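Of the protein chains in this complex, all but one are displayed in their positions.
Every chain is named by a letter (A and B) in the order it is written, and numbering of its residues begins at 1.
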Amino acid sequence: MVMLLESNAIPKTAKRKAGTLNRVLMIVLMTACAIWLVVPFTMAVLWSMVDPQTGWEYPDLLPPSLTLLRWAEVWTTTALPQALANSYMLAPTVAVITLILASPTAYCFARFDFPGKGLAQILTLLPLVVPGFVLAIFFSSLIFSLGIYSRFLSILMAHCVLFLPYAIRVMTVAFGQVRQDLIDAARDLGASPLAVFRAAYMPALLPGVLASLIIVFIQSIEEFAIAFIVGAPDFTTIPSILYSYLGYNFIRPNAAVVSLILVVPNVLLMLGLERLLKSANPAQSGVKG
Amino acid sequence: MTLRRGLLILALLTPGLGVILLMIGSVFYVAVMQSVGFYNLTGEDSFSLEHWRKVLDSKQFGRALSYSAYIAVVASIGSVAIAYPIAIWLRRPFRGSLVISALLKAPLFVPGLVASFLFLNVIAYHGIVNQLLMWIGITNAPIRLQNDRGAWGVVFLQLWKNMPFALLLLTGAVQSISDEVLDAARDLGAGGFDRFRKVIAPLTVQAMQASLIIIFIGAAGDFAFQVTAGPTNVQSMAQYMVFLKDSFGRWNQAAAVGLSLMVLALFGSLMLAFTARILSKSGKW
Partner (left out) sequence: MTALRSTDVSKVFEDGFTALSDINLSVEPGEFVTLLGPSGCGKTTLLKIFAGFYAPTTGRIELNGNDVTNAPPEKRDTAMCFQSYALFPHLSVAENIEFGPKQNRIDRTSRTGRVNELLRQVDLEQHRDKLPNKLSGGQQQRVALARALAIRPSVVLFDEPLSNLDAKLREQVRREIRGLQREFGFTAIYVTHDQAEALAMSDRVVVMRGGRVDQIGAPEEVYERPETAFVADFIGSANLLPFRRVDDHSVETALGRLTVADQPDSSARFLCWRPEDAEFGVTQGENLITANLSERAYQGSYTELHIPLPDAPDQRLHLPGVAAGIGDRITFRLSPERIRFVRGELE
């Protein structure tokens, strides 16, 4: 076959042309990705490890010495621990409450047909249509006039509403994947309602539940507008702390540290979610679709 | 549709849809009321259209409005225009296509503020871009790239953040077109761009519209990118709104600006989606 390809008698085939074009595009895009992703992240990591003693000044291409001291310093001297605690207390609570609020509606969408259903489904997307800062500003006016002073509670409420569309969507799909024939089979074999739930509903719901929890969790951790407007200055979250380092006092190393703290767990969670969704699928495809 | 079933459905919808409607409805109500003088957090409540007049007359408002509209249009059309060819290129798998696809979608994992930081870092006065430019010999001294007046920084950040999202939506849509339909178009004489105009665009209109709408709304209401990387001589609508609230507590005017921003976001995105649909259906680009 190799000899065939090298022979002069062969015209350059269309498939070969497509192959080289693909390869060229790949190289171009890989380079672009390097600039797009790798370089900025490397810079961030480097900056987070700059030795407070020596600093990193031009014209050095790389910081003269790397140390984890910066991380320790940020941890002990700034409000980061508090922000971390706040964020990581808020997010799971939001995730769970949102899931509980979303499930009945999702169940309804997945298993019932009724007039106005299409409209109802579109209306659940409302929180996505309002720009984040507008929501934040007016929401803060609202709670102020209602006399709610707990910032944690306020942000919690706002986050739940803001992320309900995601949870509803994910859970609607999950409920939709519950197979009626499995429910029928379980009942036919005499299972109690609880057993029916465990046998027929749970396998389809479990990936959806986990997906919903993870997605809402990540959204809550990253959410900036409401945390900033409603929370400031008492209740800080990781994004609002990061913002304070990006403002007029651009403290690069601190910003780098907080950025990494914000991104790395999220990436790990998202990868975990992807793996989870992939492994869940085989369980769902029955013998006959 | 029995009464019992109807009640059951309503009960099921309440914790989810009901909460959404309640919250958004209240917020909207407060917005409207505030803009006409009520819910005055720093002064007397009284009905007045004065706040609207002040806002609409203000030059700053006009500039903020056109600026936000500009950013929103460029971000949405730009993201979709860049994402389409890539989605079509990645339509059928080839060696390395999964890797490229994952790399291009990576920015979806990066929150906006982090993106701002990474960007600022890279274009900083002593950052790598400047160092590269000097090393190549294009410039002799570092140039100030931050907060440029042309808003290129903001545009770049918007594209960086939104193009992967458009790519996500468009990839699914483009992959759902069967190979044979595209082959048939080729067979009947349609070259690359013709196939896009006449087959791919009309069949992926919904994903295109969804991308345009969501990106437009997000970009119109941007605060973070503008404050960290944007030009200092003009404000975005969101920035202006926060500014009004923070300085002298002009909540009522801030409310008017906020409502205007909602109108811009909704109206602009729907206009864009409508135009896209018209162009796609007619096949005349």
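The definition used in the following text is that contacts are C-beta pairs under 8 Å (C-beta built on N, C-alpha and C of every residue); 3 or more make two chains touch, one makes a residue touch a chain.
No experiment lies behind these values; they were computed from the predicted model shown.
**Student:** Sort through B:L132, B:V181, B:V263 or B:I278 and give me the one touching the missing partner chain.
**Tutor:** Of these options, the touching residue for the absent chain is B:V181.
**Student:** Looking at the full complex, which residue from B:K54, B:R91, B:K105 or B:K198 touches the chain that isn't shown here?
**Tutor:** B:K198
**Student:** Against the chain that's been left off, what residues of subunit B make contact? List them.
**Tutor:** 178, 180-181, 183-191, 194, 198-199, 202-203
Everything that follows uses one rule, which is that only the chains that are shown with their structure count from here on.
**Student:** Rounded to the nearest whole Å, what is the centre-to-centre distance of subunit A and subunit B, using the mean of the C-alpha atoms as each centre?
**Tutor:** Inter-chain centre distance comes to 18 Å.
**Student:** Name, in rising order, each residue of subunit B that touches subunit A in their complex.
**Tutor:** By the definition above, subunit B touches subunit A via 1, 5-6, 9, 11-17, 19-21, 23-24, 26-28, 30-31, 34, 39, 41, 89, 94-96, 100, 103-104, 106-107, 109-114, 116-122, 124, 126-128, 131, 142, 160, 214, 217-218, 220-221, 223-224, 227-228, 238, 241-242, 245, 251, 254-255, 258, 261-262, 265-266.
**Student:** Which of the residues in subunit A end up touching subunit B in this complex?
**Tutor:** It comes out as residues 22, 25-26, 29-30, 33, 36-37, 39-41, 43-44, 47, 57-59, 61, 100-108, 112, 114-115, 120, 123-124, 126-135, 137-139, 141-142, 144-145, 157-158, 160-161, 164-165, 168, 222, 224-225, 229, 239, 242-243, 245-247, 250, 252, 255-256, 259, 262-263, 266-267, 270.
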